[in-house]
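Since the structure comes first, as C-alpha cells, the remarks are kept for the end.
Only a single protein chain was left out; the remaining protein chains are all shown in position.
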Amino acid sequence: MQAPKEMSFMGRVKRDRYLLILLLPCALYYLIFKYVPIFGISIAFMDYNLFKGITESDWVGFKYFNMFFNTPDFWPVLRNTFLLGLYKLIFGFPAPIILALLINEVSKSFLKRFVQTVSYLPHFISNVVVAGIAVMFLSPTGGLINQMISAVGLDKINFLVESSWFRTIYISSDIWQHIGWGTIIFLAALTAIDPQLYEAARMDGANRWKQTLNITLPGIAPAIVIILILDIGKILEIGFEKVYLLATPATYETADIISTYVYRVGLTQGNYSYATAIDLFTGIISFIFIIGANYISRRVSGSSIW
Amino acid sequence: MKSKWKWSWFDVLNAFLLSGVVFACLYPFVYMMAVSLSDSAAIASGEVWLWPKGFNLDMYQYVFEDGRVLTGYKNTLIYVILGTAISLLVTALGAYSLSKTKMVMCKPILLLIVFTMFFGGGMIPTFLVVKELGLVNTVWGMVLPGAVSTWNLLIMRTFFLGLPQELEESGKIDGLSEIGIFFRIVLPLSKPVFATIGLYYAVGMWNNFMGPLLYLRDADLQPLQVILRNIVLSGQFTGTDGPIVGDIVIVEDGLKFATIMVSTLPILCVYPFIQKYFVKGALIGSVKG
C-alpha cells in the first residue's frame, strides 16, 4: 500500500486481480463488439464494395476526405452542425439540472412524483410524432403558438420556413423531449446528499437559495461535470431524423447539418465509404473536444473521466 | 417537520413553472390518447382536442387483432428483463473496478473505452462480427451487441467514485476481497444509481428497433417496437429513382397514436417503482446505520 510506485507491473496486476476479474466481462464486451469491428474504419479509405467486402475492395487513400473538404457544402454544413450542437449544449444541458432543482424544492412528495413522472413522458414520443406536433403548434394558421402571438398583438410568424427560427425550434423541441428524462440522473445524485448538511445550514440561517448554492449544487457537481464533458464530446453528433423532419428547403441555410448531408449524399446513394470518411472526420473532432473538456475539467474542478 | 411551511414568492414561481412543465409534457399525451379513442371522421374534421369524440376502441382492436402484437410484447419483455440484467451487471462491475483509479492500467483502459464513443467500425462490420459469433436470429443478438453503453458506464463510475472510502477500508479490514466489497457493501448502497441506469437500459432496450432490424430475421423473434412500426409505417420502400407506387396508404393518426399508447404505457408504469429509490439521504442513512 505504502509504496505503489516500486511495484512491478505484474505485481500490480496480482494486487488488483480481483478488480481485473470484475472488469473482465466489460473488457471482453468492448474488445469483441467495439474493437474487432473497428477495422471497419478502413472502409473510409477504400472504394468499399458490399459484395467484395473489406478484403477485396480497392484502396483509394484520402479520396473521400478530399471530396468532403472540397464540396461547397463543407463549411456551411460544419458550421451549422457546430452551432446547433453548441446551442443545444448551452440551453439543453442546464435545463434538466434546473428542473431537478425545482422538483427538489417541492415539499409534497406526491406532487414531486407526479411532476417527475409526467415530465419524462415526451421522451417516449418518436421524432416523427414530435415533428408532427411541432408543425401543428407552430402553424401560422391556428397553431397555438401563433394564436398566442397574435393575442398579444404581434405579427404571426411562419416559423417553419424561416431559417432564422430553425435552431430555436429544434432546440426547444429537444429540451421538451428530454428534459424530464435528463433529470432522473440528477435526482439519483441528490439522494447521496446528507440531510444533516441541510439541517446544519438551516440552523445557521441559510435560506433555500443559499442551501441550493452551497449544499445541493456541490452535492451533484460530479454528475454535472461528467455529463457536461460527455455532452461536449457530442456537440457534432446530431441525429439526422428530427432535423430532416423539421427542415424545409427554405431553412437549409441553417438546417443542413453533417448528418443530413451524409444521408443525402452518402447513404441514399449507397456510398458507405463516403459516409464512413465523414464519420471518421467528425469522430476525430469530437474526440479532440472531449479530451480538451476533460483536461480543462481536471484542472478546474478536479473531476474528470480519466 | 414542515409545520411552519409557508408559501414564499419562490414557491409560487416554482408552482407556476412546474405547472407549465406538466402541461407541456402531459397535453400531447392526452391529445394522442383522445385521438386514438375517437372515430376517424371526428379526427379528420379536427374536432378532437382534449376528449375523445365518437368514443370507440376500433384502433386498439385493430392493433391487437394483429396477433403479432402479443408475440411482440412477450419478446420485448424477455429482451428487456434479460438485457437489463446483463447490461446492469456488466456495466456495474466494470464501472466499479474502473472507479479504483489506482488499479493497474486504469487510465489507458478508460481512454480506450471513451475512444469507442467516437470511432467504430460501423453497421456492416459490426453485423459481420455478430453474424460470425452466431448471434444473428437469437435472443443474444438482441441482448449482447449493445450490452454496455459507455455513457451509462461512465455515469456509474462517477457514482462509485463518490462513495466514501472508509466503507471499503472497513470491508478490507473484515477480510473481504474487492469482489466481496462490491457485492456486500457497494451494491446495497447504490440502489438509486442502479435504479437509474437500470431504467436507462430497460427503456433503451424497450425502444430498440435498430437492433432487431439488423440482427433478427425470424418473425417470431421480433419485439413490439418493430411490429408496431410495421403496422404504422406507410409504403416507403421504394428507392429514389422510381415513382412512389400507388401504395401510399393514409395512416390515420388514430392508429398511429394507438400504437404509441400500446407501446409506451407499459414502460411508463415502471417509473413509479424506480422512484421509491430516490429518497434523499438514503445512502448516508444506511452508511450511518
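Labels for the chains are A and B, by order of writing; each one numbers its residues from 1.
Heads up, the rule we're going with is that contacts are C-beta pairs under 8 Å (C-beta built on N, C-alpha and C of every residue); 3 or more make two chains touch, one makes a residue touch a chain.
Rule of thumb we're sticking to: contacts and distances are computed from a predicted model.
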item	value
Chain not present in the shown complex, as UniProt names it (candidates "Extracellular solute-binding protein", "Malonate decarboxylase subunit beta", "Dynamin family protein" or "Spore germination protein KC")	"Extracellular solute-binding protein"
Which of A:Ile98, A:Ala200, A:Ala250 or A:Ile284 contacts the chain that the document leaves out	A:Ala250
Omitted-chain contact residue, chosen from B:Leu112, B:Leu128, B:Leu167 or B:Leu268	B:Leu128
Selected from B:Asn14, B:Ser40 or B:Thr71 as touching the chain missing from the view	B:Ser40
Contact partner of the left-out chain, one of A:Met7, A:Val161, A:Ala200 or A:Ile288	A:Val161
Subunit A residues that touch the omitted chain in the full complex	36, 39, 47, 49-56, 67, 71-73, 132, 135, 138-141, 158-161, 246, 248-250, 252-253, 256, 264-266, 269-271, 274
Residues in subunit B touching the chain absent from view	39-41, 44-46, 123-124, 127-129, 131-132, 213-214, 217, 219, 229-253
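Quick note on the criterion: only the chains that are shown with their structure count from here on.
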item	value
Centre-of-Cα separation between subunit B and subunit A, whole angstrom	16
Partner subunit A, residues of subunit B touching it in the complex	2, 5, 8, 10-11, 14, 17-18, 21-22, 24-26, 28-29, 32, 89-91, 93-98, 100, 102-104, 106-107, 109-122, 124-126, 128-130, 133, 144-145, 147-148, 151, 153-155, 158-159, 161-162, 177-179, 182, 192-193, 195-196, 199-200, 203, 207, 240, 256-257, 260, 263-264, 267-268, 271-272, 274-275, 277-284
Contact footprint of subunit B on subunit A as seen in their complex	4, 9, 12-13, 15-16, 18-23, 25-27, 29-30, 32-41, 43, 50, 54, 99, 102-103, 105-107, 113-126, 129, 133, 176, 179-180, 184-185, 187-196, 208-209, 222-223, 226-227, 230, 233, 268, 272, 276, 279-280, 283-284, 286-287, 290, 303, 305-306
